[in-house]
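Handing you this structure, nothing more for now.
With one protein chain held back, the other chains of the complex are shown just where they sit.
What follows is chain A.
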Amino acid sequence: MIKAVMVINTLGKPRLSKFYEFQPAEKQQELIRHVYAVLSSRPDNVSNFIRSLGTVFGPDTRLVYKHYATLYFVFLFDNSENELAMLDLIQVFVETLDKCFKSVCELDVVFNYSKMHTILDEIILGGQVLETDSVEVMRAVEEISKLESTTSAGTMINKSIPSWWAR
């Protein structure tokens, strides 16, 4: 199963984290820092797997990451998942984000915290991959947004970020 999903930017700031086994907040932060330390020490153009994560995670925990622009997308999983399939799944996740946010950038991820979770929850439940078709995911997410806007107004997730804001 998948044990955790993290999105960390290249400066080590977490943008999204989801642990499929309960971890206290401090432990979560520690794990993220640990993963970031490992990732940031790796050069580009090397393999996307990390096998020896030390004792922080379980012994057979493996990590797959992908580096997109300023973000690391990280999936942690055990050996009941296929490494290359996980790599594909990262691709699916990012594609979906791209569709949802119309060419996604780090700021979208920063400001649409809840929506990120909604998207992720459509793809993975309880560490199991349930949907790998980004169109399907998109459809579900949009449906939820629509439903939410009819039940309560005013809390719509706002995508419009002033251009001066980007930094």
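Remarks
Keep this in mind: a residue touches a chain if its C-beta (ideal position, glycine included) is under 8 Å from a C-beta of that chain, and two chains touch if they have at least 3 such contacts; residues count from 1.
Quick note on the criterion: contacts and distances are computed from a predicted model.
The chain not displayed here is annotated in its UniProt record as "AP-3 complex subunit delta", chosen from "Ribosome production factor 1", "AP-3 complex subunit delta", "Regulator of G protein signaling 9 binding protein" or "Kv channel-interacting protein 4".
Considering the full assembly, A:110 is the residue among A:94, A:110 or A:138 that touches the omitted chain. Residues 1, 13-18, 20, 22, 24-26, 28-29, 42-43, 45-52, 80, 82-85, 87-88, 110-111, 113-114, 117-118, 121-122, 125-126, 128-132, 136, 140, 143-144, 147-148, 151-152, 154-155, 158, 165 are the ones on chain A that touch the missing chain.
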